[in-house]
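Just one protein chain is left out here, and the rest sit where they should.
Here is subunit A:
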Amino acid sequence: MEQNTSHQEWDLEIKPHDTVFNLHLKDVWNYRDLLWLLVRRDFVSFYKQTILGPLWFFIQPIFTTVVFTFVFGKLAHIETGAAPQALFYMAGTIAWNYFSDCLTKTSTVFRDNASIFGKVYFPRLIMPLSIVVSNLVKFSVQFGLFVIVFGVYLVKYKFLGSKEPVLPNWYILLFPVIMLLMALLGLGLGLIVTALTTKYRDLAFVVTFGMQLAMYATPIIYPLSTALDKYHGIIRYNPMSGLIETFRYGFTGSGHFYADAFAYSVVSSLVICLLGLIVFNKVEKDFVDTV
């Protein structure tokens, strides 16, 4: 077939099958402006016609922290170490919410965008990436709040003689790495789920409900140390454990740095993300026909 055609160069060839590892990342780069516009759209549409507007980004972590401190700290007396409880819970909550939002929103990306995907081509990966970036912006805002609370407790401890120690240490430098890994992990899992939900819709329900339960299998409301003794099975194989614990340890000095757990988190995040990209890439081409 190839010989009898001219030697014309083609910009694009549409074929039924493609290699599994061709992730079209160059194409994604060409559409980078779309990524930013989608992130912008998410924010503008989020606070339009609300009274409090962007303040909603603060309300959620503040109230969760207050409720957690009251229920798990004051009522259930869960041992969280010497660090201020509010700081402990807030660190866990905002990090978990970031991961959880990345995952749940990514996991419905095909379903939510079926109409637009059915009418126009652009690299499908742009959509999940825009979700991750949107959530990163939201997280940054919440992280700003965390830094303020952190500063207040630090000043109280250092200069005002508070008995609750806040001991930031060098592991704080791992923070950007942790953010990246959580994004990759959330993205990867979300991509796998969304690829499967195009055919088997049940998974979408499993995710929303599963994420609530998964929070308890992650050291959010308790330190990793208390969990490792008895239930280390589930919690050790949860890639989020090492990330959350290290994040909290770096800022508050409460907990430990478990090198093995962290290494496990790094490897599993990378593997899951790559797997997610491959699965997503395979499904995106003709999912329009099945949704």
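Just so it is clear, contacts are C-beta pairs under 8 Å (C-beta built on N, C-alpha and C of every residue); 3 or more make two chains touch, one makes a residue touch a chain; residues count from 1.
Everything below uses one rule, namely that contacts and distances are computed from a predicted model.
Trainee: Choose one: "Sarcosine oxidase subunit beta family protein", "Transcriptional regulator", "GDSL-like Lipase/Acylhydrolase family protein" or "ABC transporter ATP-binding protein". The correct choice is the protein name in UniProt for the chain not shown.
Mentor: "ABC transporter ATP-binding protein"
Trainee: Quickly run down the residues of subunit A that touch the omitted chain.
Mentor: Considering the whole complex, subunit A reaches the absent chain at 1, 5-6, 8-16, 31, 33-34, 37-38, 40-41, 44-45, 48-49, 115-122, 199-201, 285-286, 288-290.
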